[in-house]
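Here the structure is laid out as C-alpha cells; the discussion comes afterwards.
Here the complex is missing a single protein chain, while all its other protein chains stay put.
In this document, chain identifiers A, B and C correspond to the written order of the chains, with residue numbering beginning at 1 in each.
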Amino acid sequence: MIVVMKPKASLEEINKIKAKIISLGCEIHESNGANYSLLGLVGDTSRIDAHLLQANDSVEKVIIVQEPYKKANRLFHPENSEIIVGDRSIGGKKLSIMAGPCSVETEEQIMTIAKDVQASGATFLRGGAFKPRTSPYSFQGLEKHGLELLKMAKKETGLPIVTEIMSTSHIDDFVEDVDVIQVGARNMQNFDLLKALGKTNKPILLKRGLSSTIEELLMSAEYIMAGGNENVILCERGIRTFEKYTRNTLDLSAIPAIKKLSHLPVIVDPSHAAGLWWMVEPLAKAAVAVGADGLIVEVHNDPANAWCDGNQSITPERFNNLMKKLSVIAEVEDREI
Amino acid sequence: MIVVMKPKASLEEINKIKAKIISLGCEIHESNGANYSLLGLVGDTSRIDAHLLQANDSVEKVIIVQEPYKKANRLFHPENSEIIVGDRSIGGKKLSIMAGPCSVETEEQIMTIAKDVQASGATFLRGGAFKPRTSPYSFQGLEKHGLELLKMAKKETGLPIVTEIMSTSHIDDFVEDVDVIQVGARNMQNFDLLKALGKTNKPILLKRGLSSTIEELLMSAEYIMAGGNENVILCERGIRTFEKYTRNTLDLSAIPAIKKLSHLPVIVDPSHAAGLWWMVEPLAKAAVAVGADGLIVEVHNDPANAWCDGNQSITPERFNNLMKKLSVIAEVEDREI
Amino acid sequence: MIVVMKPKASLEEINKIKAKIISLGCEIHESNGANYSLLGLVGDTSRIDAHLLQANDSVEKVIIVQEPYKKANRLFHPENSEIIVGDRSIGGKKLSIMAGPCSVETEEQIMTIAKDVQASGATFLRGGAFKPRTSPYSFQGLEKHGLELLKMAKKETGLPIVTEIMSTSHIDDFVEDVDVIQVGARNMQNFDLLKALGKTNKPILLKRGLSSTIEELLMSAEYIMAGGNENVILCERGIRTFEKYTRNTLDLSAIPAIKKLSHLPVIVDPSHAAGLWWMVEPLAKAAVAVGADGLIVEVHNDPANAWCDGNQSITPERFNNLMKKLSVIAEVEDREI
Partner (left out) sequence: MIVVMKPKASLEEINKIKAKIISLGCEIHESNGANYSLLGLVGDTSRIDAHLLQANDSVEKVIIVQEPYKKANRLFHPENSEIIVGDRSIGGKKLSIMAGPCSVETEEQIMTIAKDVQASGATFLRGGAFKPRTSPYSFQGLEKHGLELLKMAKKETGLPIVTEIMSTSHIDDFVEDVDVIQVGARNMQNFDLLKALGKTNKPILLKRGLSSTIEELLMSAEYIMAGGNENVILCERGIRTFEKYTRNTLDLSAIPAIKKLSHLPVIVDPSHAAGLWWMVEPLAKAAVAVGADGLIVEVHNDPANAWCDGNQSITPERFNNLMKKLSVIAEVEDREI
C-alpha cells in the first residue's frame, strides 16, 4: 500500500500519517518526488482499510499494490486447485460440463433431460428448484419438490446435482441433497449467505455478479474460504454493459485473468450470458478455447414451452452436436471432454 | 406486448403463435409490414413471460409496451405516495434528511453525532449495525449491540432510526427496533429478503443496485408491495460505470425518471455515490435541485478515525453549513428542509 | 510512477529495469516489501510511456502517481481560468448560458429563437450547421448556409455564436465566423482536429466523449493547449452506461472532479444527456447547484416539427421560466445568471 501525500502537505501532517502507519504495524519507505511525497507501507497490509488513511485531509490518494485476497490468491498457492465432487473433479484435465434445464418442471421433464445430457457426455446435472426472478409474478420454482425431483434424476443417471441456493434458511436441505451449491450472480455479495456457506464443506459454485469486478468475485470467494470451506468454483456468466443486443456481455478475458490471479477453477455459463439460444454454441466453443475448466449450459427438451428462460436453452440434439465440437477444441488446450 | 415474426415465418408458424397468444388469455391485433408481421397482444400482459414467446424459432423478437410493475406504477396511482413514520412523512413537502455515521461505533460516538445532526435539522438518524463489506477481514458492524445503541440515541433525540438489514434471520429484531428498514444496493435483488419484508408493515428504504436499471428497482419495490407492504421509499446511490474517479456514478436523471414512472418517494445518497467527502456537498445540493424527496448522508465527528468509510463522511460542522444552503434550493422546488 | 516487480523477479531482471529507468532520465527510490519490490521513479515522468516498462516480463504492473496532463492541471495553475469571448467571460462569476436550436433550419427559425433566448437572459447562441448524425439518411445540417444564418442572428442580437466543427477542412470558415468552436463528443479523440484547433486562438468548447474518462477529457484539452491555444472550455454531456431510460447518464460528479483536477471552466449540456425535453429543467437546476460554470441548452420554438432532436428541446417559454429558477440557485453558489 502506498500513501500519496498532497503536494502541499506540511511536515507535521506527514508525520501524523507516518505515526498512524506505524500504529497499524507497518514499516515506512518514504520517497519524495518533484510534486508528491510517497509513503510506502511495508508489512502485512491485507487487513488495513485504505479508507482509514484516505480520510485524512493531507492524503491525496492511497494506492493498493497487493491484492486484498489471500486464500484465493495464486501468489500463495501456485498450483491449480481441483475440487473433488464424489468421483469427479472440477479443475483437472477433464472439463466439467454441467447441463440441464433452467427450472425443474416435472419428473418426466427432468428425467428425460438428465438422461439425454448424460448420454452426450455431461458430467453434472444442473436444474433450478429455487428461482430468482426479476418479477414477483413470474414462476418462482418448485422449491423443495424440485430438489426431490433432482435427487430422483441423480439416482437414475449418477450425475451429481448443481442447483442454486437463495437463502441461508435452506442450507441444511442443500447440504443434504445437493452436490454443488450454486450462488447466483445476484447473491454474489450476499455476505451472510457466503459466511454460512463457508461453514459447510460443500463445493460452492460462485457466479460473478452482473457488475462485479474480477477482484470482487475473488473477495467473495475469500469470504467462503475464510470461513473454512476452500471448495470454491468460480463462474463467468456475463456482465452488464451498454450493449443490449445480448442480455449480458460475456467477459471471456476474465478466464485467463482469473487463472493468473487465483488457483481456483473457473467455468463459463454461455446461456445466461447471451440470453439467446443460438449463441450458446459459439460462446461455449470460445469458452473452451479460452481455457475455461468447464461449462454450465441450459438444455431443455421443449424450449418453446419451458417454464422459464426457454429463449436461452438449447435442445438435447444441439447439445449432443456441440459436445462433439468441444472435444476437438479441448484437445488443443490439452484438455478432454 | 408485440410479437415480431421473422421475415420468413410461414402462415403455419404464425398461426401456431396466434394460438399460443389466445391460450394466454389475450386478443390479437395483427399488422403486416413490408418485411415483418406484427402480432399485438391486447389484454392483461403483466403476467406473461416474454421469453415464452421468444423461444419460438419463428419469432424475431418480442417488444414489451407496458411496464411490468403494477403497484409501483404511477399509471394506476397518479398521486404521490407519502410514507408515514411516526409523526414524520417521507414524500411530502418537507424533505427527509437522514444523517449519521456509516457504522455505529460507541455509545459516545452515536450520541454525539445524533445530537449534532438533529440540531442541524436532520429528521432521521442513520447508522449501520450490520455492515456489508467487500472483504471478510474488514469490520463487520456491532450487530445487535449496534441496534441497542441506535435505540438509545433515538430515545435521547427523538430521531427515528434508519438502518440496514442483511438477512431474513434478523427481521423480528428489525421490526421491533427500527423505524425504517434499509435494503442495501447489494441486496436489491435478494428476493427472499424482499418477500419477507413484504409481509411486515415497516417502511422499507430500498437502494438501487449498482448495476440495476430503474425498471429493475421498481420491480424490486413491486416484490415488497406485492407481499402487502406498500411503504417503500426508493434511493438512488450511484451506479457502476467505466468512470473510476468516483466510486460510483450518481445518476440524478433517475429522480425525474422515477417521479414519472412511479408514485413512490425517492431520496439520494451522495456519500456512497461518490465515495469522497468533498463531493457530498455539491451532490446533495444537486439532488435537492433535481427534485429528490430527501437525502441520506454520512456524518462523522472524526472521519479520519471512523471505523469504516471515513473518506466519504462529512463533519457535523460541514453538515450544518450544507443544511442552510439546501434550504434555499428546496424553496425553488417549493419544498422545505 | 511506480514499477511493481514480479514476486519472482531476479536481481538481474531488477537491475535491467533500473538501468532502463535511469536511461529515461529518472532517479530511483527502491522499496522491498514482503512479496513485491517497488521501484519509484523520481523526476519528470510526464513524457514516459508506462507501457515501455510494463512490456517487460519481470514487471507485475506500473502505477501512475501523477496526472499525465500539465497545462490543464490545477497543480501547476491553481487559479480558475476565465475564457474571454468578446465582452463576455466563461468561468467567471456570471454563468454562461448557451441556448438555441439543435439545427439551424431557416432564417425565421433562428431569428425567432435567438431573440427569445436573449430576452430570457441567454449569453450565447448555439445552433448546429454541420450535424453529426448516426444515420447517413438523416438531415446532415445546412452546412455553410447555416453559418450564414447564425451570423445574421448574431448581428441582430449581439449573442456570440457557438457551433460544432466536424472536420479540419472547415477550420478557416469557423475561425472567421464563429465565436466558440464546439468539438462534439464523437470527435473528442479526433486528434488531428484537436491539433489543428490548437493552432488557432479561438475558444474551444470540448465535449466529453460518450465513453471517455475525466482524465481522457483533460488529455484531449491538453492536445489543444499543447498546440498553443489555452482557451478551452469543457462540457459534460452524459456518458454511456447500462441504463437506457435516458439517452446517456449525466455524470454531475464530473463537475466537482474537474474543478479539483483542472483550472478550466466546465459547463453542462442537459439536453443531450437525457435526450428528453422534460428532464432538461431538473437537470439544468442540478447542474447549477453542483457548481457548473454554465449550461448549453436546446431551445426550439416548435419542437414537434424540429428537423432534428425535437424530443430533447424545450420551448422558449419553458426556457424563460427555467432561467428564473436558475438565478435563485446560482445565488446559493455565489454566482449569477
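Assume contacts are C-beta pairs under 8 Å (C-beta built on N, C-alpha and C of every residue); 3 or more make two chains touch, one makes a residue touch a chain.
In this text the structure is predicted, and so the values were computed from the model without any measurement.
Q: Who does the absent chain touch among those shown?
A: If we consider the entire complex, the absent chain touches A, B, C.
Q: Could you tell me which of B:I22, B:V42 or B:I84 touches the chain that is not displayed?
A: B:V42
Q: One chain is left out of this view; which of C:N15, C:S46, C:T106 or C:N201 touches it in the full complex?
A: Checking the options C:N15, C:S46, C:T106 or C:N201, the one contacting the hidden chain is C:S46.
Q: Touching the hidden chain in the full complex, which residues of chain C are there? Just list them.
A: 46-47, 49, 51-52, 54-57, 68, 132-139, 166-169, 186-187, 189-192, 195, 209-211, 216, 219, 222-223, 226-227, 240, 277, 303-306, 308-313
Q: Would you write out the residues of chain B that touch the absent chain, in ascending order?
A: Given the touch definition above, chain B has residues 2, 4, 7, 29, 31-36, 38, 40, 42-44, 63, 65-66, 75, 211, 240-242, 244 touching the missing chain.
Q: For chain A, which residues reach the chain that was dropped from this view?
A: Residues 211, 213-215, 239, 241-246, 249-257, 260, 273-274, 278-279, 282-283, 285-291, 325, 328-329, 331-332 of chain A touch the chain absent from view.
Convention: only the chains that are shown with their structure count from here on.
Q: Would the interface of chain A with chain C count as same or different, where same needs over half of all numbers used to appear in both copies?
A: same
Q: Since chain A and chain B share one sequence, what rotation angle in degrees maps the C-alpha trace of one onto the other, as a multiple of 5?
A: It works out to 180 degrees.
Q: Rounded to a whole Å, what is the gap between the Cα centroids of chain B and chain C?
A: A distance of 31 Å separates the two centres.
Q: Can you check how far apart chain A and chain B are, centre to centre, with Cα atoms defining each centre and the answer in Å?
A: 26
Q: Can you work out the whole-Å distance between the CA centroids of chain A and chain C?
A: Those two chain centres are 39 Å apart.
Q: Considering chain C alone, which of its residues make contact with at least two other chains?
A: Residues 211, 241-242, 244.
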